[in-house]
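All protein chains but one are shown in place.
On to chain A.
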Amino acid sequence: MMRYVMTLLAALMLWTHPAAAQNGPLRLELTEGVIEPLPFAVPEFVSDDSAGAELGRRIAEVVAADLTGTGLFREIPQDAFISRVTSFSSPVQFADWKAINAQALVTGAVTMDSSGKLVVRFRLYDVFAGQELGDGLQLVGTQDGWRRIAHKVADQVYSRITGEAPYFDSRVVFVSESGPKDQRAKRLAIMDYDGANVSYLTGSSSIVLAPRFSPNGDRILYTSYESGFPRIYVMDVGSAQRRALEQQEGSMSFAPRFAPDGRTVVYSMTRGGNTDLYSMDINSGAGTRLTTAPSIETAPSFSPDGSRIVFESDRSGNQQLYVMPAGGGEAQRISFGQGRYGTPVWSPRGDLIAFTKQSKGRFHIGVMRVDGSEERLLTASFLEEGPTWSPNGRVIMFTRETQGVQGSASLYSVDITGRNLREVPTGTGASDPSWSPLQD
């Protein structure tokens, strides 16, 4: 995706208050205790012309939707506003925003530069302190890219108020599904994190499974049956060009995931009915066998520093989670609760492992610390699996499938506290999400 950056230079300008406080008193600490969403107002971004005004209205909507979607913020509806923002440069009437209890206020302006580029400026105010929170920013992009600019604005607001890294300007690759369960058609699709801008990366003539982003989001690993047998492919996101990875004759390979170096791939290969973990240099195809047990070893995921791999194995008799050195070697079991544990994924912060748990006929998405302690189940339903982390490690997206003849799969997201469970709109059935890193 980097190739597109060239055409879209953007500049940040500090056009006001260069010394404004970056950490005002408005601060939302994301702890277990945060229940009451912080009220905010985002008036339509102002513009001098009607085309800009329409974009200004839509950008404000996306900013508000991003913030509201976290469950941490609450939008004050426009019809409650006392002040109308008609000029970006006019002083803010703080009393009017205080009166409706807007603790945070986001104002913005939309213009087109001489080359037709979209120029968006915004400011974030701490209403009760009566001052700006951080500096005003200017973002420049194509008009078609207005949603990304809106996500960038919301990322700034989220980070300045929570002190956390953001995640709105990100994408999700997933498997789009259609048709009944016994003839389900599957194809790779990619979208913005909020379900907008869906586009397809493959056709549906072969089963495709479990796409995974590379560390910088430029490539996708996935499993396809296009040869008649499960095999791993790597696709360039920008061009949709793909190639099959090296595979031993008579074997099946699946469950690939990149190492943080973006060059090493860890995956499962099955030979003679036995499934073990291997790693491969994606350029040379040179492989290393990491496990040699007669049990099933699959669903590997690297720690963010690349030193360790968490995976699932039924070597104890049923599926449990294990951690081993990235080059193989002795594995430590980390899951000890009742039930079966699978699809472990190391969080981008390194502190937690998300997993799927099966217990008493139900499926759960949960998190535990890297040593297996403090297990916490976040969700429960008939069938759900395959967690993926938001770039900042605060949100998990996963697949939920409903039961029976009419059963279908869709994507959900949930906060790591277990709050704010939401369905992600995808238009079609959807499974196997993989969240990209934050875009540049």
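Note that a contact is a pair of C-beta atoms (placed from the backbone, for glycine too) under 8 Å apart; a residue touches a chain by one contact, two chains touch by 3 or more; residues count from 1.
The rule is simple: contacts and distances are computed from a predicted model.
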Name per UniProt, for the chain absent here [options: "RNA polymerase sigma factor", "Peptidoglycan-associated lipoprotein", "Carbamoyl phosphate synthase small chain" or "ABC transporter permease subunit"]: "Peptidoglycan-associated lipoprotein"
Sole residue of A:78, A:131, A:206 or A:417 that reaches the chain not shown, by the stated touch rule: A:206
Of the listed residues A:99, A:198, A:380 or A:421, which contacts the missing chain in the full complex? A:198
The one residue from A:255, A:368 or A:397 touching the chain left out of view is A:255
Which of A:157, A:172, A:190 or A:310 sits in contact with the chain that's absent? A:190
Of the residues listed, A:44, A:415 or A:432, which one is in contact with the missing chain? A:432
Which residue, A:68, A:142 or A:420, contacts the hidden chain when the whole complex is considered? A:142
Where chain A meets the chain that is not shown, the residues are 1-2, 4-5, 7-12, 14, 22-23, 118, 134-135, 137, 139-142, 144-146, 148-149, 152, 156, 159-160, 163, 166, 178-187, 190, 197-207, 209-210, 225, 228-230, 237-240, 250, 252, 254-255, 268, 270, 272-275, 296, 298-299, 312, 314, 318-319, 342-343, 356, 358, 382-383, 385-386, 401, 403-405, 407, 432, 439-440
